[in-house]
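With one protein chain held back, the other chains of the complex are shown just where they sit.
Let's look at chain A:
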Amino acid sequence: MTSRTAPALEMTGIAKRFGAFTALDGVDLVLARGEIVALLGENGAGKTTLMNVLFGHYSADEGEVRVFGEPLASGRPRAAIRAGVGMVHQHFTLAPNLTVIENVVAGTAKLSGLSLSLPAARARLRELGTRFGLAVDPDARVGDLSVGEAQRVEILKSLFRDARILVLDEPTAVLTPAEGETLFATLRLMAKEGLSVIFISHKLGEVLTGADRVVVLRGGRMVGMRASAETSREELAELMVGRRVERPERHERPVGAPVLVARDLTLRRGGRTLLDGANFTLNAGEILGLIGVSGNGQKPLADILFGLEAPSAGTVEILGQTPARPSPRDMVRRGLGRVPEDRHAEGAIGDLTLWENAVLERLREPRFSGRFLVRRGAARAFAAHLVQRFDIRGAAPDKRIRLLSGGNMQKLILGRNLDGDPPVLVCAQPTRGLDEGAIAGVHARLLEARERGAGILLISEDLDEVLRLADRAVAIHAGRLSATVPTAGLDARRLGLMMAGEDLGRAAA
């Protein structure tokens, strides 16, 4: 029987192994009714795995889950849903070609039923939307919704099925800071109505303001639990990483001549304007931070700068020259170092070895290829040199690069670019998905390059990263750039507004 006083959720001694890898090692978690708990930890700490065990995507190898005092059958999402658990996945589980209401009601009725009873469902969805501030048109096609709206649909899906425990995996990863605040207001409202909420995060700020209690995971174990009112960023950071992380400092230095100038860059594709007249100037010896939520035109901009995509209008000037039809090879030859957004898809080729990846972009250089053959010895030596110089762990020149961790893979990508001291560097989301230690390493490398006079365009969605590293910042929203502002004296709130496109053009340069 469901006990009236039992906590909403008790997970005891949860262990989960994938082959030889232990993802979770005896984790306990208790969630009270009407409580908001943040699950904090780095990538690979086991946060998502723990929640996937709760929701039945995985079966735990050991341990027990009780929901409102009742043991929960493991490995069955259906059982979890029936017990009142709803999960909002980081990568939305929505069908873009179906409507909102179809996404919501799927699976709620018996499959042998003859009708979907959409009118009743619509009314209920509207009622839930008003009650929790989650308004969305039930008959809109999900593919036409904004990311924020899609997330509302995800939450509504759970509420529609009477979820009493709501799990959200990295809910703010795709939201602007303002949307994030709205989300946390909604979660508060739910907690007030007696729902219990767990959200996964690695952002210290939102954990402190958004949750009642913070549970910290590291390496598959629970390493700490704090009431958010009684802890600090520093304490949580140390718990999360397991040691103090030294953050590299930026020192003032004079800037040099422009090295990369974008003039009215515009890209239209299939009737949509992905990039709309982007202008910026990047000088030698500075870091220009391009801040924005993913999907606002960063990728088209980076692809144009890399020479992968021809702009519909506008030009790129690199080191005083304007190539007529830039290709990736041409841009690299002219002195552009590039760190693509997606390490696995564009930065490195997983099944090739370290040395092959190290020389991918410079295969034409005489030192790496003869008339017909690749100079393997020289390439291997170069890879070994990178491994040593950039402290790439667990690496050997003949190892396949997919076996490296994300941080070490990024070190190689950054290293193969920085080794030739390129005067211009375009880094797209260089620390995405990395843990704190690796992030500090990447930051240190970027600051070193700036110190020796490189101009760096840092494309990022992390406010802290831009405020800490960049000399100047520019925001991108819906394909448009804001005015460029110095980061000195700029606060996160103002930058957040710029990201949401609310401060475009009004900023003093």
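The rule is simple: contacts are C-beta pairs under 8 Å (C-beta built on N, C-alpha and C of every residue); 3 or more make two chains touch, one makes a residue touch a chain; residues count from 1.
Simple rule for what comes next: contacts and distances are computed from a predicted model.
Hidden chain, UniProt protein name from the list "1,2-phenylacetyl-CoA epoxidase subunit B", "Sulfur carrier protein ThiS", "ABC transporter permease" or "Septum site-determining protein MinD": "ABC transporter permease".
Looking at A:57, A:122, A:188 or A:468, the residue that reaches the missing chain in the full complex is A:57.
From the set A:7, A:63, A:77 or A:277, the residue in touch with the chain omitted from the display is A:77, counting the whole complex. When the full complex is taken into account, the listed residue touching the unshown chain is A:94, out of A:94, A:216 or A:262.
Only one residue from A:105, A:166, A:214 or A:291 touches the chain missing from this view: A:105. Counting over the whole complex, chain A has residues 52, 55, 57-58, 77-78, 81-82, 87, 89, 91, 93-98, 102-103, 105-116, 157 touching the chain that is not drawn.
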